[in-house]
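What follows is a single structure, written as structure tokens, with notes after it.
All protein chains but one are shown in place.
The chains carry the letters A and B, assigned in the order they are written, with residues numbered from 1 in each.
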Amino acid sequence: MPQKTLQEIADHVGGVVIGDPSVIIESASTLDCAGAGQITFLSNPKYAPRVKETRAAAVLVKEEVETSAAQIVTEDPYYAFMQAVVLLHGHREHPRTGINKRADISELAKIGQNCNIHPFAVVSENAVIGDNCQLYSGVFIGDNVTLGDDCILYPNAVIYDGCRVGDRVIVQSNASVGQDGFGFATHKGEHHKIPQIGIVILEDDVEIGSNSVIERGTLDNTVIGKGSKVGDAVAIGHGTKIGPHCLLVPQAGISGSTELGHHCVIGGQVGVVGHIKVGNRVTVGARAAVINNVPDGATILGSPAIEANKAKRAYVLIETLPDIRKKLKRLDKEINKLKDK
Amino acid sequence: MPQKTLQEIADHVGGVVIGDPSVIIESASTLDCAGAGQITFLSNPKYAPRVKETRAAAVLVKEEVETSAAQIVTEDPYYAFMQAVVLLHGHREHPRTGINKRADISELAKIGQNCNIHPFAVVSENAVIGDNCQLYSGVFIGDNVTLGDDCILYPNAVIYDGCRVGDRVIVQSNASVGQDGFGFATHKGEHHKIPQIGIVILEDDVEIGSNSVIERGTLDNTVIGKGSKVGDAVAIGHGTKIGPHCLLVPQAGISGSTELGHHCVIGGQVGVVGHIKVGNRVTVGARAAVINNVPDGATILGSPAIEANKAKRAYVLIETLPDIRKKLKRLDKEINKLKDK
Partner (left out) sequence: MPQKTLQEIADHVGGVVIGDPSVIIESASTLDCAGAGQITFLSNPKYAPRVKETRAAAVLVKEEVETSAAQIVTEDPYYAFMQAVVLLHGHREHPRTGINKRADISELAKIGQNCNIHPFAVVSENAVIGDNCQLYSGVFIGDNVTLGDDCILYPNAVIYDGCRVGDRVIVQSNASVGQDGFGFATHKGEHHKIPQIGIVILEDDVEIGSNSVIERGTLDNTVIGKGSKVGDAVAIGHGTKIGPHCLLVPQAGISGSTELGHHCVIGGQVGVVGHIKVGNRVTVGARAAVINNVPDGATILGSPAIEANKAKRAYVLIETLPDIRKKLKRLDKEINKLKDK
């Protein structure tokens, strides 16, 4: 069990202690669950009343609040909380298996320093793996794939031939990167496979969630931009370009040849059609269906997606349609009566 | 080929034979396809007329019906049919490979009696596997995972470190359990990974479908309650609690920190937002989008989801919107004419 004083945490996150700086903190928890020896945070002001009742030893806050817990006041409490969690709990430690004899490594592959390659992982011909990479069991690295340094590929993640992966990229279990794009030429009623000669590029600091599917490009490449995070079970079409620092929530799907700008947030189960442009800093609410280009900075919602505030007012009214019909009939009758007079 | 008399089946399911109890039954089939030597069932009264025409040797029914087939009258024909299918066909028999030499089992793992662990399966440090478990090829069991007795993990199923799995749990192929939750602290435009220190708990008798993804919790645990069945390609967010005896149909998604009660039925492609409470015995129709708390016993539908009967009346009227607009214009004109008079 790690042990830090509140002051040590405050120093680490760059915050100011209110209360006893010598309180011992052993772990992190949520506002509702935190108890003795635990630190929590308040970032959404909506939950401020709960801070009063928390049994946490300490709370990270943006501004001093009324509570019996000790506090650390800091500019960005959620970011500070992340730092505290890393300090107290650390990221996952990876088994130090070295290059296991039961892995299948091509003689023509190059493996960097200090990698752990688990049993039953495969590294194919001419693949290049950087330093400090973790390749868990069942991982498949195709021919000519390049991986940067400090990458983590969890069990059964698959990277098809030729794809390029940057530094510090994480691919969770059972994800597929670089499989053939869904591209067929239909001729006389039969669908003929078009060789998909593009690749997938995962830039630095990208994370791909479990069971997500990132198609390789037909001619052009599919790109996931630097620092973008893709949740579980997300589907990205061939030739699609996701800009840097985007968040794609689980089960979202982006069709082929679409371009997203930087810092977009794509909600869960969202669908975006192919061949459109979504601007920078666009937020798409969960389950929206995006069928047209979207300008920079827009927040959209609904299926089809429209400006979010408009959508919030409009979509809830679908349930009033039976009333609207009834009212229309009544008005029609009343007008006819008036006309008859 | 198994052979049972109708009487043997009736005794097994606790029913009463109408017709010849010595009829030989060899297999089970559907009402439409069943023929000689086959047993079928009627549970939905809608299909009663088809029983007349069935060529099945016997039918499981709740009440005697008009048919030339023999009948077994029983309280719950569908449940009785399940019992008959098990009697005639059995569940899948698993290869008796023992602990295969080509599996990779940590010396620090504990394996129960009578397990079959296939080639290329991995059991990591300090994992504990109960008795009579089946671990197919490509299965990954992370550090400190515990599995109860009689579990079946199909090829390439992945259980991340620390997760706890009860007795008689089934995880189908390529499913991911316990991968990192989608949790990032965004600071100055960059997304920083928050260590996900919670785990996933799969309680007794849970089944997880192929390619489903169950995120581990950030701080709290993700829980799938006793007896709940999760279909294929379902996504469960971090810290979400699914109560006991729920059914989640394929491609549904439940966002993080949401709680479902017991005996909920979540339709295909449903989306449920995070941080809400869904009561007990709630039924959510296919493709619904649930964005608010749901009371016990509710049946809801639509996107956004509303009470199901209301939804059925309202959503079909979307197609009348062009007519509504036209009618409104006409009424407006007529009123103006009346005003002019």
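Assume a residue touches a chain if its C-beta (ideal position, glycine included) is under 8 Å from a C-beta of that chain, and two chains touch if they have at least 3 such contacts.
Keep in mind that what you see is a predicted model, and the values were worked out from it rather than measured.
From the options A:11, A:143 or A:204, the residue with contact to the chain not on display is A:143. Contact with the omitted chain, checked across A:104, A:131 or A:204, is made by A:104. When you scan A:16, A:36 or A:338 for touch with the missing chain, the hit is A:338. Contact with the chain not shown here comes from a single listed residue; of A:54, A:174, A:222 or A:283, that residue is A:174.
One chain of the complex is left out; on subunit B, the residues touching it are 27-30, 33, 76, 78-79, 81-82, 85-86, 89-92, 95, 102, 118-120, 136-138, 154-156, 170, 172-174, 205, 207, 209-211, 227, 229, 231-233, 245, 247, 249-251, 263, 268-269, 286-287, 303, 315-316, 318-322, 324-325, 328, 331-332, 335, 338-339. The missing chain lies against subunit A, touching residues 104, 120, 122, 124-125, 138, 140, 143, 156, 158, 160-161, 174-176, 179-180, 182, 184-187, 189-195, 197, 211-213, 215, 219-220, 233, 235, 237, 251, 253, 255, 269, 271, 273, 289, 302-304, 306, 310-311, 313-315, 317-318, 320, 324, 327-328, 331, 334-335, 338.
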